[in-house]
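See below for the structure under consideration.
A single protein chain has been omitted; all remaining protein chains appear in their positions.
Presenting chain A:
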Amino acid sequence: MTAIDSTLRNEILNKLKKRNNSENGVHSHIIKSHSKLTELNITLKQEINEVKMENQRLVQENIELRKSSGSTTTNASISVDKYQLFEEKLLKAKDEVIDLQKRLVDQAQQVISLNKILKEKDDELSLKEVKILDLESKSELLKAANKELENKIAASEEQIKLWKDEKVEMELQFNCLLQKYNKTKEEYQQILTASLRFREEQIEKVNKLNELEAERIQLKLKEELLKAQTDFSHINLNDTPMSIGASNHRNLKMHAYNIPLVNKAVYKFDCNEGEVNAIKYHRNGKYFATGGGDRKIKLWELKDGKADHIGNLIGSNASVASIDIDSENNLIAGTSFDFACRLWSMNDHRLRMSSGDVQPTHTLTGHTNKVLSGKFLGVMKVVTGSYDRTLKVWDLMQKACIKTLFAGSSCNDLVTLDSQSIISGHLDKKIRFWDIRMDPPQSEISLQGKITSLDVSSNRNYLLASIRDENCLKMIDIRMNQVTETFCCEEYKPGFDWARAIFSPDIDHQFVCAGSADGSVIIWNSVSTKVEKVLKEHNASVISLAWHPQGNHLITCDAKKKAVIWACK
């Protein structure tokens, strides 16, 4: 507490109390009562006002009531007249009421009829509306259809446009291509003319070459003819016409015969790989062909006692079985184990030009088994014999088989006599004679064993058949169909089913020659049936032989690719 003198404080307190008294004290009472009075005053005033207003209102009400009830205090005397007046008024009023009611009824009726009409109209209206709706919908449909059609038209127009454009394009392209085509045509024409020209030139060249070749051949032929003439003259001098016995004694051994009896191997060479099945001489004696297991026919030329390989004939798919040469047309027929017979053309110049391989000109297929033998028959025909037990005659112009002869047994070898006659030897030990005009064989000869080879003599009278199982050769007279001679030898044994035996090429067919399985070559005298010579040179079984057309020498081939040229020395 803040220190203060208590006296001072009391002094101040007293002063405050005094103040309060004077300011506050009495006046507060007065003011209180004063304010109370004023409030009372105000409230009383308000009440008075209210009462006054109430009073006024009541007065007004009173006045009104008085007014309203004022009429009840009028005089009674006037009342009767008034009453009558009132009655009249009342009657009038009643009449009026009746009138009005009548009018009311009329009007009600009118109203009813009008209502009816209104209903009818409404019905019509609704019907019409329905119709309208129908028509509207129809029209909408039509519009829609219309739109669709329009769309279609638009689409098709567009298409037409497109096509037109395409057409124009195509035309342009066509024109272009046409031009190109014309150009190429022209070029082609040019090329054609150029090539024709070129070919002509080539042909001229070839012709020239041919001419040269022909001249050369002619010269050669002339030379050979001269040579041959001298040889023949030599031989002719040394023998009496076709007399075998006389010539035996007059000359030395070798000159006693028309054909010199070969006794010596002059040249040995490898001809075909594998076994050499066939060998054949060209009639001019210059060429011979060998064919064998290497599927080729090799052409050789004899020069100075040596054999020169000039060419190959290829095309065979299996071993070559037999070869026949058509000297006039220069064709070589080679039959093969691949069931076909092939023909090669042996033109001189071509051989000389290319000592290469020559393809066949014809391939004769039709046999269903190995074709063991094939020979030229007449002009432009070939007959083949096969293990399928048939003989087929082929026409070279048509290059087709024109006849099939059913032999009934596999044919090992065949020979042709002339353009109609065929003789074939078969495994069933029969030799059949055929005429191609008739189907069944003309005649048959049965022998004791398999026929492995046939050869016909140069005078066409005698047939030589070699028989395997009997190991002998039989000479058959063709005219009489009889076996005339039999040739046997101890060493003779055919090594193969197609081991060949041949006549000597001279008119008298002095000798008969065959190869044996042990490699020896045996020569018999055809008249005396004696073995003239046994030549041993081969190491393997001898399959085929060929005598030079002039009889100078003999070539034999064996199963091991060797060929030996025998001559008389």
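The definition used in the following text is that a residue touches a chain if its C-beta (ideal position, glycine included) is under 8 Å from a C-beta of that chain, and two chains touch if they have at least 3 such contacts; residues count from 1.
Here is the rule we go by: contacts and distances are computed from a predicted model.
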item	value
Among "Golgi apparatus membrane protein TVP23", "Autophagy protein 5", "Cytosolic Fe-S cluster assembly factor nar1" or "Glyoxylate/hydroxypyruvate reductase HPR3", UniProt-listed name of the chain not shown	"Autophagy protein 5"
Residue among A:L13, A:I112, A:L172 or A:I507 that touches the chain left out of view	A:L13
Residue numbers in chain A that touch the chain omitted from display	1-5, 8-9, 11-13, 15-20, 22-24, 27-28, 30-32, 34-35, 38, 41
